[in-house]
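Here is the structure we will look at.
Every protein chain but one is kept in place in this view of the complex.
The first chain written gets the first letter, and so on, giving A and B; residue counts start at 1 in each chain.
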Amino acid sequence: MIYLDNAATTMHKPPCVTDAMIQALTSLGNASRGAHEGALQSNRLIYRARRTLADFFGCPESEKVIFTSNSTEALNIAIQGTLRKGDHVVTTVLEHNSVLRPLYRMEQECGITLDFTPADARGCIDYEQLAHLIRKDTRAIVCTHASNLTGNMVDIARVGQLAKEHGLLLIVDASQTAGAVPIDMEQMGISILCFTGHKSMMGPQGTGGMCIHGEIEVEPLKEGGSGVQSFLTRQPREYPTRLEAGTLNGHGIAGLLAAAEFINETGIDVIHTHEMALTRRFYERVVHIPDVTVYGDFEATTRSPIVALNIGDLDSAIVADELAYSYGIATRAGAHCAPLMHKALGTGEQGAVRFSFGYFNTPDECDEAAEAVEQIAQRMHQ
Amino acid sequence: MMRQKEKRLIAAFYTTHDAMAFEDYCQGHGIPGRLIPLPREISAGCGLAWSAPPEIEDVLPGSLQDAGIAAQHLVLLEI
Partner (left out) sequence: MIRYYILFDNYEQGLALHDLLDAAGVNNRITPAPAAARGSLCCGMSLLVEPDQIERARAVIEEEKAVYHKIVPLENQLRSKRDVYC
């Protein structure tokens, strides 16, 4: 199989990730639930993971690196834990449902108000328009770092500056960029960064987290066992315990730590350059194929390693099926959990076929995929 | 047979994160001691405490400060 669905999850992980998880599965106790060596091993590993990820994302305090099961959980905690009735939020049409649905829920159940920054035909937002949506009662900007459909990146540092000028929280969905491009919360003005472990971080599914910058009160989504202060009737208030009720996924975090260390050793710039080269190589072929429409801004200097396209008016599901069945190429078709982005691009009915490249993909795989697109396009004509 | 009680210098912490951070610091700076379950005589945020020989009673506060950790308690105890 040629796996080009890395934006959904990376299938090929560095061997050190597997090794770390196997080691963890055979040796870890439950962190914060005892003082014996098994529990301490787990505690030490998780502590090291927090320190490593704090450096990785430019989060000044490692105790404010919170582990979750994925970025969806992190975004739900961030959004539901910071917003209150009467708050106004500015977001964008680039967002994934993991941002949209918690916001809609807060709108319907808690009385927040929302405004969406529109996108143009290339899927790019206008930062002036975003700024104009800010009001006196705006509390936060919640936005993605990169669209999971087009791969277009948002200039988060610019949005961060805007948030700072207006005293707003900036909550960022880094699902498509964590592990793919350098992120520095401090530099970019990010208040809360939500990330997942299983995409460009190349860690296991079931891992992810959020990093909180500064003194931000985030209320917990769940309360339960904490291993400490057991006689309190509510979740302890100290970070990270406040937001980590229940047993942590120690085995998964072992894998995530190994993945972060792999990225650090390899160099995130090396990874990004490789992925950009693959994206560009594929794009340059397919954009010239008759009847192929490619979505997104390919003039931008940097982007997520994604190319989304359609072939004529072919149903994207049919194209994806043909790619998988006849060519052994794995892609994702349909709506990509990004309904507003599809509406903005006019692909609500047809969907789009998304090719997303990862560190372990090769130039030959790009060429084969482009050839397959060309052959399918040729077969479209009766 | 229960082991003999001995006098130890106990640092208790507000959070597990602080306890792990202090263990990391001590191991990196050759400071003697180890993590133990928090003795019942002390009430603290975290169930892990650092147990050190009483001889370093004058040294440990400085170590905590250098590590950037505020101990919830620092006491001599017979455990």
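Just so we're on the same page, a contact is a pair of C-beta atoms (placed from the backbone, for glycine too) under 8 Å apart; a residue touches a chain by one contact, two chains touch by 3 or more.
Nothing here was measured: the structure is a model prediction, and the numbers come from that model.
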May I ask you to name the displayed chains that the omitted chain touches in the full complex? A
Using the touch definition from the top, which of A:Gln80, A:Gln235 or A:Gln350 touches the missing chain? A:Gln350
Only one of A:Glu61, A:Asp315 or A:Glu368 touches the unshown chain, namely A:Asp315
Chain A residues touching the omitted chain (full complex): 314-318, 320-322, 325-326, 333-334, 349-351, 375-376, 378-380, 382
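The rule we apply is simple: only the chains that are shown with their structure count from here on.
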Which chain A residues qualify as touching chain B in the complex? 31-32, 34-35, 40, 43-44, 46-47, 50, 62-63, 227-229, 236, 238-241
Per the touch rule above, chain B residues touching chain A in the complex are 14-21, 23-24, 35-37, 45-48
